[in-house]
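All protein chains of the complex are present and in place, except for one that has been dropped.
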Amino acid sequence: MALLEVEDLRVAFGASTAVDGVSFSVPEGKVVGLVGESGCGKSVTSLAIMGLLPKGRGRKARQPVLAAASEPVGSGLKATAAAPQSIAASGGRSRGGADVNGRAVFDGTDLLSLAPAAMRRRRGKDLAMVFQDPLSSLNPVVPIGRQITEVLERHRGLKGDKASKEAANLLDRVGIPDPTRRLKEYPHQLSGGMRQRVLIAIAVACAPRLLIADEPTTALDVTIQAQILELLKDLVETEGTALLMITHDLGVVAGICDEVNVLYSGRVVESAPVRELFARPTHPYTIGLLGSIPRLDLPIHEPLTPIRGSIADVIRWHDGCAFAPRCDRVAAPCVEGEPALVGAVHAHRCVMAEEVA
Amino acid sequence: MALGLFTACGSDGDAGGDADTAEDFDFSCPERTDGEPAADTAANESQPFVFGTPGDPTSLDPILASDGETFRVNRQVFDTLLDADCTDTVPGLAESYEQNEEGTEWTFHLREGVTFHDGEVLDGAAVCKNFERWANFKGGYQSPNFTYYYSSVFGGFAENDPAMGIETESIYKGCTADGLDATISLSKYTSSFPGAFTLESLSIISPASIDAVADAAIPTADSPLPEYTQTVGTLAGTGPYKLENWDHSSQEVVLTRNDDYFGEPAKVKTVIFKTISDETARRQALEAGDIHGYDLAAPADAQALIEAGYQVPVRGVFNLLYLAYTQSHSPLDDHAVREALSYAIDRERIVNSVLPAGGMVATQFIPPSLEGYSEDVATYDYDAEKAKQMLADAGAEDLTITFCYPTDVTRPYMPAPKDIFDMISSDLQNAGVTVEAKPITWVDYIPTTRSGECPLYLLGWTGDFADPYNFLGTWFATESTEWGFNNPEVFDSIAAANTEPDEAKRVELWKAANEAVMEELPGLPISSSPPSIAFAPNVYPPDVSPLTREDFSQVYFTTAS
Amino acid sequence: MTTAKIEKLDRLIEATATARDAKTGSLWRQSIRRMRHSPMALTGAIIVGLFVLVAVVGPWVAPYDPTAQTWGREVFLNQNIFPGPRPENWFGLDHLGRDMFSRMIVGARQTLLVGVVATFIGFIAGAFIGGVAAAAGTFGGRWGERVEAVIMRAVDVALAIPMLLLALSVAALLGPSLRTVMIAVGVAQIPIFARLLRGSMLAQAHSDYVLAAIAIGVPKGRIVVSHILPNSLGPVIVQATLVLATAIIEAAALSYLGLGNPDPGSAEWGTMLADAQRFLSGAPQLAIYPAVGIIVTALGFTLLGEAMRESLDPRLRRQE
Partner (left out) sequence: MLRYTVKRLLQLSVALLGLSLLLFAWFKALPGGPENRLLPENATDRQREALRAALGLDEPVWTQYGEFLGRIVRLDFGSSLSSGRPIATELAERLPATVELSLAAMLIAVGLGIPLGYLAAKRRGTWIDFGTVSGSLLGTCIPIFFLAAMLKVVFAQELGWLPTTFRLTAGADFTEVTGLRVFDGIITGEFDIAWDAVKHLILPAIALSSIPLAVIVRITRASVLDVVGEDYVRTADAKGLKPSTVRGRHVMRNAMLPIATIIGLLLGSLFAGAVLTESVFAFGGIGSFVYQATTERDYPALMGFILVIAVFYVVINLLVDLSYGLLDPRVRVRK
């Protein structure tokens, strides 16, 4: 039994479904990737697991604080852009509430059925999350130190200068120079990279057994990206923390992930160990993704083969393979019914692809 | 509950007081009918009697004031040589007085054993010290905005300061003291005497007080009042109450009983005057028990208070509201047109529906309570048809006329100018006259009407003391732009009455003057109405006075619920 | 200029031009669409609609002449006798025996007049001053900036002068009347409109489409008039609606202070309320009719204004 087992997770916002039955697992001490274009439901999945989606009309909103639904749309840069196009387009004045179904079993307990108070006690302690945009993910009017010690206080009962000492250690641990001075400073006094390190320090403050990173490096420039990834990898190895890495960048996947799940329109279309996936991509969508990256080992003039169409031209999984309208190898069976996920270690969801072990 | 209601009395009451005038018709103040309810002595000692006033007093030095609220406070703390009972002049600090033939020597015999609040004894010398102090005022003290009443009565000061613009000679010649007697000598008699000696401004303060403030100065006419007039404790009077405290920020004046008062000691230990400028707020404070009485109650409130069991004793009338016809604007110079307009206005309706209880339709330019009130003056009872007919005969059918009235003010004789204006203009419209309304703010109203700019305008006057000249003299002594007519017969009859020292002859002369004025019909006297004063049910009110000079030492809490 | 550069500029202008049309067009259409949903806008619109209807139709529908004291004999001000609602007079009589119902209907027109004229005065003068300041500031170079600073400092100080003083001095100069109230309320709004328009014009002036227009050499005057002004009117129109509400309320306050309209000829809700204040304990209905009229109408305008403000506010739209 892996540390985290996600089974048939479904998330709908009013009439439109963002996650349409995702299943995957994250074993202890491993880095599992969730990759896909913007709008495929990967961020909503992570937020659903963390219980950060506002309750839909169906269930009484027990969470005291509104957490905006955030599925990146259009420009991938700002993860928390306006509510997903699908919601606004739905017309109905849904208050952005999400109906979450399915199970997310974490170390034996299904997080989705936990009462908010119980879930709140585990968030930040057993499982933690790092977000994409360091510029806006830290409270601008509260010193950095306080934003760390409040987690230590809440979950590890540390008070006063014991907490500050520990906070300084954490900052040092994530590679921030002169940590004691930094504690008193405010977020706007730090660079983007520094702030992301602070966010990671906050996330790992209580040595969580699962860390979810939602596009942690997208908002940073390349050199800083590598340092952050190095930091995350180091944490996984030394602390044995399981890491669920959410990204649209296959380079990041190659660099850090042990296993990969490729998402398309709210479902896993291919899942395999990372080396296996890059070597023998099976699902046409994965192939298309890999085809859109410039490769050093290919001749310079080799044209890239982008995937035609856009995420919007899609059909419902219920009627057939959602990727059919954009697939080069589309054929009749693709639209005759729901394609199943086949294969054990290297699974894929394409009726046309050959069998792979 | 109040034991009896005050009956509004308009008919001829019996001759009040000991005035020996041979008047067959003598209007006097309504008699009290509420007897002597039992006093709640415990409350009278512990609970202060709180009276709501429309405004703060301006000065504790009686000579330096000319507004009603300052007189009300000083009335309880200082006394005058003579006092006023209803509108008759009666003994005050002086038990009795005599005057010489020409009315230029006035000798006052002071009461025995009267002491000031600072222990000094009242005698002739103390009285003369006061008169000498006033006569020798310097600088800003002479300016009319501080000592208006002194310069109106005595004409001026020993040395008139040109900057203060007093040109007339002072008629005060001197004062000689002889033990408990004091004689005031004047250069000539005017009919203001002896009434003027009842004026609040001429209250007597102790010699020590005069010395204490001798060097206080008022440099110019608009510099503020000296500090001593704002703080309690410098001036000592002889009245039933002593000044305890004046808190400007909470607009509160506190008086306590003067134990060695020569007359009847005050019944309530502490009296507080508190300012509530808003009329409705005063009534609500009375009904909620925050205050136990207040003055200038709006007519509408007075009636509602009576129905709710509060006491609204009716004062005698001592003011006059009139509609002026400025004859410099044709066709008002035509007597027939003035008569027609007078018939067109329903004064009964104004008195019945707008003015406070106890109001009456006026027939001439002085209130009935004054000597010289004449019974056979020309009268103009409401007759809309006759008015229309007379206007037609005078060739003024489609008359258009401008009618001025003051906007932001209430006076005792004119509680709601706008309502009265609305009624009169509606009456005039019924008689075929088109009225052009001209509202003017009060500050500019007097100068504008006085300059003769307004063909028709509403105005009036409240008497200061019992003297017909105080009314007729100021309006019709000479030709003026205010009225725009020249009638020597009217001017001469008023001048004759004003200088006649003999009382019996003077009364006949004033009656003749009144008849001459009404013959001229320079304007239409509309009404005389007493401002209403209200008291809580569990209070025994003081004797109410047409000059609004109530003595609060008579007030006490009764045991009634 | 080489052809490549011109070509690039054309594409830039074409892109921004379409953006601008799209922006304004959609801005208004979008805000109207959103307002159709908001209950605040609907309630506001209904109230304002009813009020304007009564104000327009009033004088012809009123059963009696609002100034005639036809029932003068039945009213005793000093006895607190005011006949209440009855068959001939649905709202009863006022303190001088005039029909209250007719006064309320005809009064609506006067009250609307006060609101509209005051807003107009404030809008025109304020917009002019604000416009001049903004235009000078953006285009006038160093001198322009100094002119703008002087104007805006004067506006700041003008904001400090309470409307009370304006009404008082206008009343002293022209004598208390409805005209005085309109002018006073209007003049008091000038600094607010000036500040608002300057602010929103500056915001527009720094937006891309203006830079584009400058880049292609469009004359400054035309830019201000045809580009900046229309786009910055949004918040000003919101303020105009809110001022309509303030004007109606202030008219009552100024009448209470004796600066309002004393002539009996015209019935106006503010004056009626101020006159009836003294009968509040004895005959509250004299005050309650005009008070309810003022409150509901002012609320109507305010709700409409607030709904418009919210639908135009870019920050709040993000939450939709």
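Read from first to last, the chains carry the letters A, B and C; within each, the first residue is number 1.
By our rule, a residue touches a chain if its C-beta (ideal position, glycine included) is under 8 Å from a C-beta of that chain, and two chains touch if they have at least 3 such contacts.
Keep in mind that this is a model prediction, so the values were computed, not measured.
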- Message: What shown chains come into contact with the chain that's not displayed?
- Response: A, B, C
- Item | Listed residues A:1, A:15, A:142 or A:226, member touching the removed chain | A:142
- Which of these, B:173, B:248 or B:505, touches the one chain of the complex that we don't see? B:248
- Touching the absent chain when the full complex is considered, from B:105, B:120, B:181 or B:290: B:290
- Item | Options A:10, A:103, A:121 or A:162, residue touching the unrepresented chain | A:121
- Message: Which parts of chain C face the unshown chain closely enough to count as touching?
- Response: 39-40, 43, 153-154, 156-157, 159-165, 168-169, 172-173, 245, 249, 252-253, 256-259, 270, 273, 277, 280-281, 284, 287, 291, 294-296, 298-299, 302-303, 306, 313, 315-316, 318-319
- List the residues of chain A that touch the chain left out of this view. 50, 52, 63-68, 70, 80, 93, 95, 119-125, 128-129, 131, 133, 136-142, 146, 150-151, 154-155, 186, 188-189, 199, 202
- Message: Which parts of chain B face the unshown chain closely enough to count as touching?
- Response: 48, 50, 52, 55-56, 58-59, 66, 140, 143-146, 148, 151, 163-167, 220-225, 230, 248-252, 254, 270, 272, 274-278, 280-281, 284-285, 287-288, 290-291, 408, 441-444, 446-447, 450, 459-461, 474
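Everything that follows uses one rule, which is that only the chains that are shown with their structure count from here on.
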- Message: Quick check on this structure: which chain has its C-alpha centroid closest to the centroid of all protein C-alpha atoms?
- Response: C
- Item | Between chain A and chain B, centroid-to-centroid distance (C-alpha), Å | 91
- Task: Find the geometric centre of each of chain B and chain C from their Cα atoms only, then give the gap between the two centres in Å, rounded to an integer.
- Result: 48
- CA centroid of chain A to CA centroid of chain C, Å: 51
- Query: Taking each residue of chain A in turn, which ones touch at least two of the other chains?
  - Reply: none
- Message: Going by the contact rule set out above, which residues of chain C touch chain B in the complex?
- Response: 68-69, 72-73, 75-80, 95-96, 171-172, 175-177, 258-259, 262-265, 275, 277-283
- Can you list the residues on chain B that touch chain C in the complex? 279-280, 283-284, 287, 298-304, 307, 349, 352-357, 407-408, 416, 418-419, 421-423, 425-426, 437-441
